[in-house]
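Report on one structure; see the data block that follows.
A single protein chain has been removed from this complex, and every other one stays in its place.
Going by the order they are written in, the chains are A and B; count residues from 1 in each one.
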Amino acid sequence: MIRSLRILAANPMSLFGLILVVIIVLAAVLAPWITPYPTHNGAVVDFAFANDAPSARNWMGTDLVGRDILSRIIYAYQISLVLGIVVLSISVPLGAVVGLFAGYAGGWVESVLMRLTDVFLSVPPLVLAIAMMGVLEPTLINAMLAVTVMWWPWYARLVYNIARSEREEGYVLAAEVIGASTTHIAFREILPNCLPAIITKMTLDMGFVIIIASSLSFLGLGVQPPTPDLGSMVAEGARYLPDSWWLSVFPGLAILLAVFGFNLLGDGLREILGVDE
Amino acid sequence: MSPLLRLLVRRLGISLIVLIGVSILIFCIARVIPGDPARIALGPNATVEQIATLRAALHLDESIIAQYGYFIADLGRGDLGMSLYTNRPVTLDIAEFLPATLELVFFAGVLMVVIGLPIGILSARYRGRWPDHIIRILSLVSVSAPSFVWAVILMLLFAFYLPIFPIAGRIKDIYEIDRVTGFLLIDTLIAGNGAAFWDALRHIILPAIALALSGIGQAARLTRANMVETYAKPYIEMAQAYGFFPSRIARVYAFKPSLIPSLTIIGLDFAAMLGNAFLVEAVFAWPGLSRYGVAVILRKDLNAIMGTVLIIALTFVVVNIIVDLLIAILDPRIRLSQRVGA
Partner (left out) sequence: MSRILDIVDLKLGFKGYAGLTEVLHGMSLHINAGERVALVGESGSGKSVTARIILGLLQETRTARIAGKVSFDGHDISTMSGSQRAALRGTEMSMIFQDPTSALNPVFTIGRQFTEVLRRRVPGMSNETATAKAAQLLADVSIPDPSRVLQSYAFQLSGGMNQRVMIAMALSNRPKLLLADEPGTALDVTVQAQTLTLMRDLVTDHGTSVLLISHNLGVVREFADRIYVVYRGRIVESGPTKSIFGKPGHAYTRALLSAVPRITGAGLPEVPEISDDFLAPMVTHEAVS
């Protein structure tokens, strides 16, 4: 653990990524205490200060109804991170289990499961999410559902590939000879070897989930106002370019910063854990 | 049958299964939602009779299998139903809007390959030195934001602050161009209208760059990673031992073996642009299928949604097949299977 941290620290970009992620996570967790205007995540209006450019009072300016954009961005981070965690908590185990069994059991189980996975993987990610949100009510829960449904196949395929190549390895054959059950071999023998790849992908995926979720809400298909969301903030502000540029630019940069941090961290993890690309 | 042909047939078969699967998936989700699709589509002022009529027309009261049956039957006749949004056949809507999206996505795809791959080669050739570091950071930044963020930034910088490019649309209204292919860049040339061509080009550049940016970054990173791996291979050391020029080794002997594993993912990135087109078309008011798609989704226009999703999935499938064929052509290990001599 200490050694990993030291390797991470030796690579300045990974360290920067770690710092970014830590800052963002802390900001999201401590949101109610650190935001300058804690009530502005809801349906609050303050027309006296509506549509103000960035100033000492509002570092990132205010939106059309007078809410502080910096505060709303921090709350939006909260929502994005929660979304990411929920989506990954469900889709990763689901996908991993499917992939494990398909990869190890083989036979018709493998064919059926992988064909099913292929159907999901065959549609571009955003298109599938859009299509699903299009026929569902736009709420946070549904957005989580839609993204989860389109996410698990990636983990299924990832774990499947590893399980399939590990299937022939010595330690698996040894366990079979001893008479270990399929479940035991899958979970106790093969799965640990998949963990580095899974962890790396999860880190990178946090960023990707943020991109997909903000894209959905940009189109109006995700979280609805007044809940603060980075994508919908950019969408609202897009109509007022270039005059009220801060409406779109700051939320957009907030997305960039968060995803960049997770990507840097994920890349660093990949190097440490020695995962193939 | 040549192995290439066999590959093609197998791919087509899988793609057919996949398309069917996707259609079933969307079909089921659309009809399983809570709420009445007919009522949502007609809006809050609809009368009970209107809703009943629409429900009958859409076969909404029958079993889902029967509904799917109707859908397939109609599909066989090339009928995707009527769009409640435009009040005309969905097929007509697709025919009108699809070329704009395809043109944008193809242009972006070309940018992705033409810019991304050489940058990746450069990065690999100078690995560990400052051009490599800069390129790696820039590539990572470019994949770290969704396309609409890049679209907004590009629009601000190059359409507003530096008014080099136009803000929205495909071409100025003053140009009346006959529609031959639907691709403005081609049609303007066919019509011999040079000014219109330049105008169309100016309109497409910003959206295409916004669409292509993350793909460029991906392609660069991928190419670099594969080439760095290739550079460690014995056959590159042999090329160096024979004194081949480093630039030649980079462009030819290291690049081709690196390209092959990249192709699958480049194909996926290209297809992902089909999804990102939704975002870019919204920002630049580009009159394409994706913008139509968002409109019909917000209106719960079931037929139009199905049609749009199917066409996009079909495009994705075609792109995948082309990529697979390209891989088979480029990689002799897949193309050939016999041993020669002993």
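In this text, a residue touches a chain if its C-beta (ideal position, glycine included) is under 8 Å from a C-beta of that chain, and two chains touch if they have at least 3 such contacts.
Treat the numbers as computed from the prediction; the structure is a model and nothing was measured.
Asker: Among the chains in view, which touch the chain not shown?
Answerer: Even though it is not drawn, that chain still touches B.
Asker: Quick one: which of B:I14, B:C28, B:I260 or B:L298 touches the chain that's been left out?
Answerer: Candidates B:I14, B:C28, B:I260 or B:L298; residue touching the omitted chain: B:I260.
Asker: Have a look at B:H133, B:R202, B:K233 or B:R251 and name the one touching the chain we're not showing.
Answerer: B:K233
Asker: So which of B:Y68, B:F158 or B:F244 would be touching the chain we can't see?
Answerer: Here the residue in touch with the unshown chain is B:F244.
Asker: Over the whole complex, note the residues of chain B touching the chain we left out.
Answerer: Within chain B, the residues that touch the unshown chain are 128, 233-235, 237-245, 253, 256-257, 260, 330-333, 336, 338-342.
Assume only the chains that are shown with their structure count from here on.
Asker: Report the inter-chain centroid distance for chain A and chain B in whole angstrom, where each centroid is the mean of the CA atoms.
Answerer: 22
Asker: Going by the contact rule set out above, which residues of chain B touch chain A in the complex?
Answerer: Spelled out, the residues of chain B in touch with chain A are 14-15, 17-18, 21-22, 25-26, 29-30, 33-35, 137, 140-141, 143-149, 152-153, 155-156, 160-161, 222, 225, 271-272, 274-276, 278-279, 282-283, 293-294, 296-298, 300, 302, 305, 309, 312-313, 316-317, 320.
Asker: Please output the residues of chain A touching chain B within their complex, sorted ascending.
Answerer: Counting only chain A, the residues touching chain B are 13, 115-116, 118-119, 122-127, 130-137, 207, 211-212, 214-215, 218-221, 231, 234-235, 238, 241-242, 245, 248-249, 252-253, 255-256, 259-260, 263-264, 267, 277.
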